[in-house]
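The other protein chains are all here in position, but one chain of the complex has been omitted.
Going in written order, the chains are labelled A and B, and every chain counts its residues from 1.
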Amino acid sequence: MWWYVAKRLLQTIPVIIGATFIISLMTYLRQIGGDPVAGMFGDRPVSDAVRVQIEQQYHFDEPFIIQWLLFLKGAVVGDFGTAFSGQPVLDLVKRAFPVTVTLAVMALIFEMVLGIIVGTIAGLRRGRWFDQFSLVLSLALIAIPIFVVGFVLQWLFGVEWKIFPATVGGDWTIEKLIIPAIVLGTTSFAYIVRLTRGSVAESLVSDHVRTARAKGLSNGRVVRNHVLRNSLVPVVTFLGVDLGALMAGAVITEGIFNIPGVGNLAFRAIQQGQSPTVISVITIMVLVYVVTSLVVDLLYAALDPRIRYA
Amino acid sequence: MNHQEPLLQIDDLHVGFKAGRKKILPAVEGVNLVIYPGQTVAIVGESGSGKSTTAHAVIDLLPGTGRVTGGRILFEGTDIVAADRRKILALRGSSIGLVPQDPMSNLNPLWRVGFQIKEALIANGVAHGKEADRRVVELLEEAGLPDAERRAHQYPHEFSGGMRQRALIAMGLAARPKLLIADEPTSALDVTVQKQILDHLDGLTATLGVAVMLITHDLGLAAERADHLVVMYRGRVVESGPALQILQDPQHPYTQRLVSKAPSIASQRLSSIKARAQVKEQAVEQAAEAAAEVAGSADQLGEGSGQILAVENLTKVFTLRGARPWQKSHFTAVDQVSFGVQRGTTTAIVGESGSGKSTVARMILGLLPITEGRVIFDGVDIQQMVGNDQRLKFRRQLQPVFQNPYASLDPLYSIYRSIEEPLRTHGVGTSKERETKVRDLLDKVSLPSTVMSRYPAELSGGQRQRVAIARALALDPEVVICDEAVSALDVLVQAQILELLNDLQAELGLSYLFITHDLAVVRQIADNVLVMQDGRVVEQASVSEVFDNPQQEYTRKLLDAIPGGSIPLAGV
Partner (left out) sequence: MPDISSSTPLPGQERFVASVSDTPLREVDAVDTSAPPESQWKEAWKHLRSNPLFWVASLVMVVLAVMIAVPSLFTSADPQYANLSDSLGPARDGHPFGFNKQGYDVWARTVYGARASVTVGLLATLIVALLGIITGAVAGFFGGWLDTIVSRFSDIVFSIPLLLACISVISAVNNLWPDRGYWGSIMVVVLALGAFAWPQITRQMRGAILEVKNLEFVDAATAIGASRFTNLRRHIVPNALAPVIVTSTISLGVFIVSEASLSFLGLGLPSTVVSWGNDISQAQVLVRSGDNLDVLFVPATALAVTVLGFILLGEAVREAIDPKARKS
């Protein structure tokens, strides 16, 4: 088991190195395309002295490889550079992080709890109306883009019915994040319903469930111990992939509901061409994904003894 | 034991499967069966006979679309077909137990084995908590599992096949049912393990006074273990009665077929031994002619000698990853194996799983690199072959037929294309000539030429094997290596294919290397036999010598373990 952990940890290193390389490359492309210094100041003119100072500070004059390596060096010690506004990027991220984490966790809880419940009922009652209904619903939710769902819910709950505020803004509370969390988790919810449903339905007709029944176990016990437990495994596997999607979705959701989170930060930084912020924020997101993916894999090993004792 | 009251009585049972909205496809029709307390009754049949369906119907475990459409199932006098949920639940486990067929898929891989047995105890109110834990270990010991205390805490994938089956037996008997349904309880296991487990089960059920409904496809096994036999064919009972009577004097044409073709029984008959001798005579003659041709031709690889295949000190060592990434372990799958095959004869390699027999075949076929030793085909060392030209010739003259009919043909290729492929690869003939050849080959394997435009999914297992044989013969090979070629087939189909192989050998002068785990089959098809265990050759002799006068302990064990091998037949 420990070798499995060690192996997984070792695997994350090339991923982080490779990912930062690619991201740096893309932001570098942006630099050479335009004038990054001018971009920082918008329409205001830039004096030559300031220009030279900024170029040195952000290493714009160095070749790409050096820039990347310098970034890596900084990242290791926790120095992600300074944003154009003058604040350390790490501080910006630290401030934006909590709301995004809260949003993501809420979305996760919503999609997992509701998704597994709906999927299980649908799988147990295969072919009946609940199953058909949940199938149609899940397909529709996958097909409708997240921002349309966002708009609809925003309009419905924020404008029409006025239950929740339409936008969140600087002072955020958990209550205000409820609708955005639902929006963020919608597509994943649909996938989890389908996954659970398929898994439960498959388990129900499997050999070992038949043997469990033959032992004299009550239906409830069969479902709990043998169907659900076995169905959890593919859902957990999906979770690992899902977290990446959640982070991408956060960019849009935070945009629609005006939430001051990491996604919003990334988006604005990209738009404004603030390369250090961009690289840093995306790198942090990648790191978060890699770590959580590792945790999910460990969870998977905990659930499936065949991995542990292989 | 009270012999007056039957324990289980099945009256005119009909079971069907829902297909589409209105149709019900009958699977079992008019089955009558009686089991008395403490008795062992065997239901014998091939796949599709309805034997498993009948068994599952008893405890209401038919798959989703299955329904009992008529008849009664009386357990201790009460009809349980119409019984409510609770009654059936109460019956399961505590009155009627099940030992299912496939030990891997029937245990939940995510729970410890001990826990799964404990569930049976708790659900049937036999024991709880610590008491149950103790009982679990006792039950596992009872089922013959060594080191039961430690094993109970392990997971199914850490057990071997035999161990899993014992765990399933422990589970089935946990709540001391009066009737145990054993559904092909050992068909997935090696023959020696099979015997051990069945012997053990016999002893256990005798001690506990448990009646057994034994489902099996093996007539010999059924006759050996049961007092009363029920033979099923296509959903109906065709014959039933005392086991020995049925074997010695089968009355229904189907039973007669089974008795004459079942390998463990048929192989004892003088007639099949004589038939084999005839085949060999003809084959050797044909082969000698072919040999003369080969000796004179530049097109064919080889000298035309009498020994067409010679294997010397063949060894295969696999390098496996150890527990730590930098550790490597070496596993010797085949250890210094040497033997020869004479033209026109069949040499069989017999062994249980892990014996290395398939590895030997794959090395000879050139599918696996050889670690040590030589393979000499008609005087040519295959590892010394130079150039593509020689290699292609070698491939033409040595062809395989594999075990799994469902994987040996490319599902996307029509039958025609599958058989034509070797001809194409070697650039033989024009497209018209190839078509003629394919028709000819299909004819040889007794398949209608209309099969050409069909696809593998439309054919049965036996038919697919025949296509595989046709494909193997396409290049007019001299040697055919059959790697468990009939092991996945039903008894009667198996007999058909063996007959076909024999006929082809006599007609074409082929030489066979026949890999199998079934010693009983060997007598019908082979002249010489090699017994392998753990990579080494244990015994090597002619078939008659091995059967009549086995020298080694292991060989004797194998012979002993042939199910039904010890049953005396009338007029043998």
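To be clear about the criterion, a contact is a pair of C-beta atoms (placed from the backbone, for glycine too) under 8 Å apart; a residue touches a chain by one contact, two chains touch by 3 or more.
Bear in mind that the values here come from a model prediction, so they are computed numbers and not experimental data.
Trainee: Hey, which of B:77, B:129, B:369 or B:448 is the one touching the hidden chain?
Mentor: B:448
Trainee: Could you tell which one of A:6, A:139, A:174 or A:302 touches the chain left off the display?
Mentor: A:139
Trainee: Have a look at B:67, B:157 or B:395 and name the one touching the chain we're not showing.
Mentor: B:395
Trainee: Among B:125, B:296 or B:411, which one touches the chain that has been omitted from the display?
Mentor: Residue touching the chain left out of view: B:411.
Trainee: For the chain not shown, which residue from B:462, B:509, B:535 or B:550 touches it across the whole complex?
Mentor: Considering the complete complex, B:462 is the one touching the chain left out.
Trainee: If you put the missing chain back, which residues of subunit A would it touch?
Mentor: Missing-chain contacts on subunit A: residues 11, 14-15, 18-19, 22-23, 26-27, 29-30, 32-34, 126-127, 139-140, 142-148, 151, 154-155, 159-160, 166, 244-245, 247-249, 251-252, 255-256, 266-267, 270-271, 273, 278, 282, 285-286, 289-290, 293.
Trainee: By the contact criterion defined above, which parts of subunit B meet the unshown chain? Give residue numbers in ascending order.
Mentor: The list for subunit B reads 3, 6, 9, 32-34, 36, 223-224, 226-228, 233-234, 236-245, 251-254, 257, 365-367, 391-392, 395-396, 398-400, 402-404, 407-412, 414, 418, 421-422, 425-426, 447-448, 450-451, 453-455, 457-460, 462-463, 468, 471, 475, 492-493, 496, 566, 568.
Please note the rule applied: only the chains that are shown with their structure count from here on.
Trainee: So in the complex, the part of subunit A that touches subunit B is made up of which residues?
Mentor: Result: residues 3, 7, 205-208, 210-218, 221, 225-226, 229-230, 233, 303-306, 309 of subunit A touch subunit B.
Trainee: In the complex formed with subunit A, which residues of subunit B make contact?
Mentor: For this pair, the touching residues of subunit B are 59, 61, 63-64, 89-94, 97-98, 100, 102, 105-111, 119-120, 123-124, 155, 157-158, 168, 171-172, 174-175, 323-325.
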